[in-house]
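Only a single protein chain was left out; the remaining protein chains are all shown in position.
Showing subunit A:
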Amino acid sequence: MIVEAGHYALVLAFALSLVLAVVPMWGAAARDPALMAVARPAAFAMLVMVALSYGALTWAYVGSDFSVMNVVQNSHSMKPLAYKISGVWANHEGSMLLWVLILALFAGLVAARGGRMPARLLSNVLAVQGAVAAAFLLFILTTSNPFARVAPAPFEGDGLNPILQDPGLAIHPPLLYLGYVGFSIAFSFAVGALIEGRIDAVWARFVRPWTLTAWCFLTLGIAMGSYWAYYELGWGGWWFWDPVENASLMPWLAGTALLHSTVVMEKRDALKVWTMLLSILAFSLSLIGTFLVRSGVLTSVHSFASDPARGVFILAILVVFIGGALTLFAWRAPVLRQGGVFAPVSREGALVLNNLLLATACATVFVGTLYPLALEAVTGWWSPDNPSKISVGAPFFNATFLPLAFPLMLAIPFGQSLAWKRGDLLGVAQRLAFAIAVGVVVAIVILALTVGGPVLAPVGVGLGVYLILGSATEIATRAWRRGAGLGVMLRRAAGLPRSAWGTALSHAGVGVTVIGIAATAWGVESIVTLQPGQSTRLGDYTVTLEAVTPRNGPDYRETVARLRVTRDGQSLGVLEPGKRVMVGRSMPTSEAGLMTLGLGQVYASVGEIEPNAAGLRLYWKPMVLLIWLGAVVMALGGGLSLLDRRARIGAPAPARAAVPAPAE
């Protein structure tokens, strides 16, 4: 009964989304306040209906209602409660429902906070959001209904793929979707404003908090996914340039560019055309990412859905929304008047460089991810018997992506220190002299200490140190005052806008991640077979196999290798990597064992495991945690920036518009 109610709520949500898509936009065009007033209640009602529907599916999972097909295929009555709840989005139908729930949530939030927005802009934005929701609700209802019943109902479900049964899974997809779908707001704002034909700094001020929110979640989502792959997939890598990873990286790169170009638009009323295009592209790439993952068109570790009907439907959504938005853009962009002018060497100029490099990096990932598909399709059409099949893997991306990332990072401290309109490159270089010098010295000292070792690693650590100190320099410079005491300066630093601190923190986070990535080159790997009692060296550590023991968990049984890690005879603890077989499944999975020592980790996974011998793959990964900590710092910086007065209060009300904004 509740399941049917959930299904019905979904149908109602679809009807409401159609109302939301049509009525307010009509109202905005006809300047009819009554029709425009439909926008906010319709957005709220749609959110309530989607939430009810989602709640009903969760209810079916929690109660293990095996008369629902989706629950049968993806759950098991003995599964822990947390995984029953997270299991809702660990399959195609449920994850699409979560996608729409977040889309409706963002629409509801914009409606709730939209009181200060111009009525026509708000109506158009919510209408576009409604149109996107309508398309995806129709997709769910027609091709991916999660509420389909099965008769007769089986006594037990098939269980969830054990790889997906993990705390990482519980967090990763919602974070990622909050990021992906969050960019829909920027898209709706851009399309709404293009329809209305009014685009100015106020627009940028309204849209920026939403972009920043989406960006923070996407950053965390990608980092979480990377850490999950690192400990769950069992071979110790943290980024594989897998098509699905690339699908999340592309919106991130475009979103990062958008974040920076919006700053220029907000402060200087420039880069309008480009910002519109980026707003459209960031969400378009999210849609393309959804298409790539959901259609199964690219085979990769993640694709758990491959139904051509679904693929074609999502492709149609892509064509309509991306094509429509870009057509609207091409039609309206020429009439946008450009705002403030600036010299090439200026904050604006630096942000243009940032955008150029990020956009190129994004294009590189895009081309590399889709090229094999495109080449096969084109050559297959040319000569059907012998289509060209190539692989584009990590070596390609490392060779093309890193040369773009390096200059971008070198430029970060300069960009945040340059003045608006017209900057003084030499002056900034002098201010950054300390950061540059320390970075170079660090690189040279490490290089000298590790002669014969990897060369790029010390350079990377130096770059990271330079980024962190460069960010600190920016804060210090702004707090510094000739002749003032330390207390005054600290107070001045504390009084800086939160967005200044956020910027510095995020950029320092980039430095932290860079150091973590660089340090992977110093990792130690040991592939051995050990018998109980035998030991092996792993860098400064000794790993001893104490025993091979079978164990039982709540819904699995496993064989673990008990490994003791020692350094200079001192025991540091025990690792228990193993092979695990879930109830209802036959294929064993590998569970890695991790021990965090400082910022590094000892990582162990088992291969062949028998009572008297274990094949082990052991790693010492120095400073590896910095890779993800850096991402968390980046997101924290974004969050801090969100708390800035500017973002909290939004655009000044018309009556106060004449008061000059305080200089920052």
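One rule holds for everything that comes next: a residue touches a chain if its C-beta (ideal position, glycine included) is under 8 Å from a C-beta of that chain, and two chains touch if they have at least 3 such contacts; residues count from 1.
Rule of thumb we're sticking to: contacts and distances are computed from a predicted model.
One chain of the complex is hidden; its UniProt record names it "Cytochrome c-type biogenesis protein", one of "Cytochrome c-type biogenesis protein", "ABC transporter domain-containing protein", "Xanthine dehydrogenase molybdopterin binding subunit" or "Phosphate-specific transport system accessory protein PhoU". Which of A:L328, A:A363 or A:V524 touches the hidden chain is settled by the complete complex: it is A:A363.
The hidden chain makes contact, of the residues A:P33, A:P395 or A:G453, with A:P395. Screening A:D242, A:E266, A:E474 or A:E558 for touch with the missing chain picks out A:D242.
Among A:P454, A:P532, A:G615 or A:G639, only A:G615 touches the chain left out of the display. On the side of subunit A, touch with the chain left out of the figure occurs at residues 163, 233-235, 237, 240-243, 299-301, 303, 338, 341-344, 352, 356-357, 359-360, 363-364, 367-368, 371, 375, 379, 385-386, 388-396, 399-400, 404, 421-422, 527-529, 579, 587-590, 605-608, 615-617.
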